[in-house]
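With one protein chain withheld, the remaining protein chains of the complex are depicted in position.
Presenting chain A:
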Amino acid sequence: MFNFYLIYAYYIVPATILIPVFIAIFNYQALPKPFKIIFWFLIFSGTLNLVNLIAIKHGYNSITLINIYTIFEFIFLALFYSEFFEKLGRRVIAVLMAVFTIICVINYFFIQNKIEFNTYTRPLGAIMLIVFSMLFILKQTNDEESWTDNKFNWINAGILLYYASCLFMFIFSNYLLSASQAVNRLVWSIHDTILIFEYILFAVGFNKCKTQQTISTY
């Protein structure tokens, strides 16, 4: 159990990010702008995760990295959603991005600045992303194509599934610090599994971007 958890959490889960990344690189030319944003989010996320793992291995505190990650994670995903909104929606999202960044910086320097998780800002970001995701669903339901044919639906499903399911974990992260190792591992395993789900859904979305040949047949 011990070894398996470490292999799962430190190697398998971070490596699954490569599935959507490789599919995205393979189809990069055919990727629409929102997908390119998600691609760069994955690259950023994977790189920071790698740095984080190395930092943990060498005994460094990774709270700063998590704070930086929280800001950029929200900015990337908010940029993704802003592609689907009109002028006003885009402005609101831009303002939210700026306000969220300011809140994160204040939280990091003055409120949760020691060895705690940023349990005020990360859930806030997650809640906003859930709201964006719901608004996206509201907009896309009017479409005339099948749910599975719309490549953006897969990305949205991944985001919604991950941020909604892990919201409780984000809120109670600091309580988990004082819990036993077994409880921590159980919670983090569930988190990691949901993360794999997210990456797989992203991968399906990227795979739907393959260049399609048009045949002039009636």
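One rule holds in what follows: contacts are C-beta pairs under 8 Å (C-beta built on N, C-alpha and C of every residue); 3 or more make two chains touch, one makes a residue touch a chain; residues count from 1.
Rule of thumb we're sticking to: contacts and distances are computed from a predicted model.
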(request) Select, from "Anti-sigma regulatory factor", "histidine kinase", "Stage V sporulation protein AEB" or "Na(+)/H(+) antiporter subunit B", the UniProt-recorded name of the complex's unshown chain. (result) "histidine kinase"
(request) Check the options A:22, A:60, A:109 or A:175 and report the residue that touches the missing chain. (result) A:175
(message) Under the stated touch rule, tell me which residues of chain A contact the chain that is not displayed.
(response) 137, 141, 143-148, 157, 160-161, 164-169, 172, 175-176, 179, 183, 186-187, 190-191, 194, 215-218
